[in-house]
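The complex appears here without one of its protein chains, the remainder shown in place.
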Amino acid sequence: MNLAKQKLVKIIDNALEEDIGRKDITTRAIIGDKTTGKAEIIAKETGIIAGVELADMIFQRLNQAIEFKTKVSDGIEVKQGDMIAEVVGPAAAILEGERVVLNFMQRLSGIATKVKQYQQLIKEYPAEIYDTRKTTPNLRSLEKYAVRVGGGKNHRFGLDDAILIKDNHIQLAGGIKAAINLVKESVSCYKKVEVEVESLEQVKEALAAEADIIMLDNMSYDMLEQAVELISEQAIIEASGKITKENLVEVAKRGVDVISLGCLTHSVKALDISLNFK
Amino acid sequence: MNLAKQKLVKIIDNALEEDIGRKDITTRAIIGDKTTGKAEIIAKETGIIAGVELADMIFQRLNQAIEFKTKVSDGIEVKQGDMIAEVVGPAAAILEGERVVLNFMQRLSGIATKVKQYQQLIKEYPAEIYDTRKTTPNLRSLEKYAVRVGGGKNHRFGLDDAILIKDNHIQLAGGIKAAINLVKESVSCYKKVEVEVESLEQVKEALAAEADIIMLDNMSYDMLEQAVELISEQAIIEASGKITKENLVEVAKRGVDVISLGCLTHSVKALDISLNFK
Amino acid sequence: MNLAKQKLVKIIDNALEEDIGRKDITTRAIIGDKTTGKAEIIAKETGIIAGVELADMIFQRLNQAIEFKTKVSDGIEVKQGDMIAEVVGPAAAILEGERVVLNFMQRLSGIATKVKQYQQLIKEYPAEIYDTRKTTPNLRSLEKYAVRVGGGKNHRFGLDDAILIKDNHIQLAGGIKAAINLVKESVSCYKKVEVEVESLEQVKEALAAEADIIMLDNMSYDMLEQAVELISEQAIIEASGKITKENLVEVAKRGVDVISLGCLTHSVKALDISLNFK
Amino acid sequence: MNLAKQKLVKIIDNALEEDIGRKDITTRAIIGDKTTGKAEIIAKETGIIAGVELADMIFQRLNQAIEFKTKVSDGIEVKQGDMIAEVVGPAAAILEGERVVLNFMQRLSGIATKVKQYQQLIKEYPAEIYDTRKTTPNLRSLEKYAVRVGGGKNHRFGLDDAILIKDNHIQLAGGIKAAINLVKESVSCYKKVEVEVESLEQVKEALAAEADIIMLDNMSYDMLEQAVELISEQAIIEASGKITKENLVEVAKRGVDVISLGCLTHSVKALDISLNFK
Amino acid sequence: MNLAKQKLVKIIDNALEEDIGRKDITTRAIIGDKTTGKAEIIAKETGIIAGVELADMIFQRLNQAIEFKTKVSDGIEVKQGDMIAEVVGPAAAILEGERVVLNFMQRLSGIATKVKQYQQLIKEYPAEIYDTRKTTPNLRSLEKYAVRVGGGKNHRFGLDDAILIKDNHIQLAGGIKAAINLVKESVSCYKKVEVEVESLEQVKEALAAEADIIMLDNMSYDMLEQAVELISEQAIIEASGKITKENLVEVAKRGVDVISLGCLTHSVKALDISLNFK
Partner (left out) sequence: MNLAKQKLVKIIDNALEEDIGRKDITTRAIIGDKTTGKAEIIAKETGIIAGVELADMIFQRLNQAIEFKTKVSDGIEVKQGDMIAEVVGPAAAILEGERVVLNFMQRLSGIATKVKQYQQLIKEYPAEIYDTRKTTPNLRSLEKYAVRVGGGKNHRFGLDDAILIKDNHIQLAGGIKAAINLVKESVSCYKKVEVEVESLEQVKEALAAEADIIMLDNMSYDMLEQAVELISEQAIIEASGKITKENLVEVAKRGVDVISLGCLTHSVKALDISLNFK
């Protein structure tokens, strides 16, 4: 998945410790170290799978004797009953890892499924689906990965990763021009400058100050249209704020380059997946 | 909140590091260390608030000069426009903490709101709402706290915390009686023994083996009714599996003691909350 | 040993770092990386061995080229001169691990040996030997494991693991009944309720409030007898407080279910074990 | 206590987490955040106290509102009933810290008490009592501190801290002279060289190779006497191996400079101390 | 300094632990906890100071009773004998922190001093001095801060922070155009694209593929001049590779926007600073 490995291992280990705690008292009372078993991870509804490679890593951290046979890769659409992977090895360890594996996979697959749906809705428009920083604390890299699996793209990973001048910044700097100048002085020339605007007046100020990207926040369809026309090729155009499944197509129609949605990660329905021993 | 403090601090620090990374390059370019400001945390829709005390802790970890004035405590229902807290202090630090604070509060309040709704639906029945282990990895304690805020109760926190014999255990042990005996031998007498059953036959076996709690998994209303009658006062009765807002009341009507629902934590709509500078 | 692996690895690594520090300056000056050797771990007195699997893990963490050949498993009684394991591999690494391995094994075996002695003393009575939370800080899981190796059982692992209402709680709640009610309201129905009592009056209160377990603290043999009679089958009966090798049998005779002893872990004579190169 | 602060804080935090786990479910159900109380830490038998300052730190880590009033400092002899400290503040937090505080203090005071007894036995001889590396894993610094509190001195803290050439080193190097030369070549001239010997022949070799310290391992009184005479002022003389309360004085009489005993830390009887609410 | 606080604290704590280890055995033997003192941090040669705020933090981590009175802020030029700060408080703690404080300040001030010298050399040209990723492992943020203190600017902080297509990437992608296209497809539109070129041919390819920044690697003055002319306003121009104090002005003369130098951080002469007790 190419996520930074050390951090991923720490996330996995913490999650296993959170769930197993001192010991799985039920499993260890019933199942000996030597007992092996075979289990299947099965989709219980239609959706896009994300987290298969991660599931493998989780079982590996728990017990290297577990063999994980991937049947479906991340990004593939499954239907109810499809086998996602087969898990063979020490039965106790498989049971101890089950819940953690499913908790991760169900959430990531839920995100990927939602992104794919949204992307399909606007596939005839140039706009691309982007995520936001409205992610689950400490799972941002994984959730942004799931967004990519679903066909979306990633907005900045953190406050250090890209410049985004928001209304509070503008207010405290005393205007868009002042804010952009302050940023250009202190940050290196290696960063693009994005500014959030709420009116056509502000769009013009942002263009005058040579912003690289202009985020149109929560605008009416009408204003959106005018803003897109004003900006044209002079900057990348992002639409954001209160965009949902319902108004997504209308926004896309206005010709923006990017549509960013918080709901892709902050309000997710888990995809139903289960692990069954055979 | 009485959650284990060391772990909570680590979760907060990780979340801040995840979002701020090396530095908030926009804010630090525009706002000096000396600039102070006043911001309000505002509810944008109706719901039960959870995470106010946590929000205070997050701002404290970031900068101890931030003053956090709580207006609404966890568990209170807010309406659109209600002020939840006022945040006064170094403007840059408040902006750096904003997203992390909201990401936590919106999710926890979303959970509390959902639990409260479900609980209201069955308030005339004896059944209590319980959560499961289907929580977001590494946020379980906080999510289970939000369940309590919403008026629910917590099922076990991890595999070490209580005994729950599931179908795989029964199968590997060779029956309910054998499984319960193995557990009673190896685990201390300080733990109750819960067993998951799928048929009336299994209910009888569980009773014969003196289970303390019997979980009725995914049963029809009819079978549920018979099971409740069979068990009566001999064990605590839990209903689980595929219970949703739609069938919740029907299940509660059957007289179970406990209804446990994964969806309380695995599929949550974030409550809309924002932070605005004044 | 089925202890939570991540924590165990951290304990081992810390212990190795504590002992080796920056470098074993003596060994590394004298013995090259390529020199291999064969050493034996030998019992120097009679006792129950605990920690063999752990010893293997310690050497593995230090150097995966070390081969550890177990001759005696945990729980076995050894006599002076018995070989517990043979250790073959890089001589320098074996020497660097020696002290840490022995420090762990000697303490754990000391505990197991003591538990076994106590258990033998009361083997004709129904009472079982339990440990307490009076363990060495940060080694609780290992010490409780050693108690199990010696034939004892484990009382709660921590304050989160089981309910135990002690005198201070009773006093602050305003009586046993009030305390039990408070606990039943806030904690889930998945936990048994244990209460500590010091008089027959309190025994009756505890029974009236339907405690699941009653701990008889520091009672005279006479009062113990009466308490056991009063409680009979209504609750599990635990005796605790100032129980030693000397009065253990007398307590067991009174018919309690559980005898818990702090001295099993807080005052231990290390079993004499050594590692000798051949 | 001047122990490296960061490590001490980590030890304390781990110990608190080990005992409290997810939450003290009994205390938090019964006692509110606002309830305050006053408790006393009382000696239940005669001994030397060690760990008072540590106890204060533990309560501080738990809750900074706890006031800890020291009545007796480390190194003072207490009798049954003496108050060691008064603890005032949030009752729930005091209860949550009680066991961890006592587990530390009882063990450290047990060590200090034992060291003082041994030291008193040989006070008319020049020999000083030293500890060894036979300490509880991950508590070495604290245990070595307790040895100093009891009037003993500390042998090396780890394998990096001082040179000690033992029999295995001698064997692998091909003799005492060769071993000492290898060490002198590779280690800096800032370290003294100690060598363990088992015969008078080896004593002579060690002297010839200009060892700074000679450890007489497990020698008969007779051989000890001859060795002391041979070495005289040419090196520091340490006696070690199987020294107990019984033979301690006989060893001291032979005129050695240092007597080192593993039992000071590996086999300790906890001093009885309790915390009582008033 | 606005560096991410958690990481900075960890760096400081590790550095203190590295230097103090188990205990400062000399200082603690001689100086009691109560002894206070006053010390001065003095410049021993001319240079730009960096690390004063950090020094304050280090002493705070060690002992909050230390008062640190800043006399000179980061970025100020000092001469031999100038007082940088006064340090008042527990003498033992000041001595324990001395070396760590000086090791940080001397290195950071050495970097700031070098950057300032280089910057002065080219102050009449438009080019700005930038650093590289050739920093001391685990001290990058601090060293990049020192570069800013000296008047330089920061190139990317890590491989995640900005796109830089180097020769190996070009080769593996099969050309500059292919490489830029791959990057634009997978990375978000929020990032500028920089490409490293070694010939005028490659400059043209980079321009054709619409690179945002072109790094001219190790070019002759002549080629540099032609490249600058070719690119003109179409992209930001960076010169890099083997640039030293000697050829710096010649490169700047050619009209590039950015000059990046590894030697600013990989080969630094520490500024001479000392701490003296009064």
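Chains: A, B, C, D and E, in written order; residue numbering restarts at 1 for each.
Criterion: a residue touches a chain if its C-beta (ideal position, glycine included) is under 8 Å from a C-beta of that chain, and two chains touch if they have at least 3 such contacts.
On a predicted model such as this, the values are computed, not experimentally measured, just so you know.
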For the full complex, which residue in D:104, D:157 or D:277 touches the chain that was left out?
-> D:157
Omitted-chain contact residue, chosen from D:213, D:228, D:248 or D:263 = D:213
Extract the touching residues of chain C with respect to the undisplayed chain.
-> 13, 16-17, 20-23, 28, 33, 62
Positions on chain A contacted by the hidden chain, ascending = 2-7, 141, 157-158, 161
Residues on chain D facing the left-out chain by the touch rule are 130, 153-157, 160-162, 188-192, 194, 213, 236, 257-258
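Operating definition for what follows: only the chains that are shown with their structure count from here on.
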Chain E and chain C - chains in contact with each | A, B, D
Determine, using the mean of C-alpha atoms as each chain's centre, which chain is farthest from chain E.
-> C
Pair exhibiting more inter-chain C-beta contacts, B-C or C-D | C-D
From the C-alpha centre of chain C to that of chain D, how far is it in Å?
-> 22
Measuring from the mean C-alpha position of chain B to the mean C-alpha position of chain E, what distance in angstrom results?
-> 45
In chain A, which residues are in touch with two or more of the other chains?
-> 20-23, 28, 157, 160-161, 191
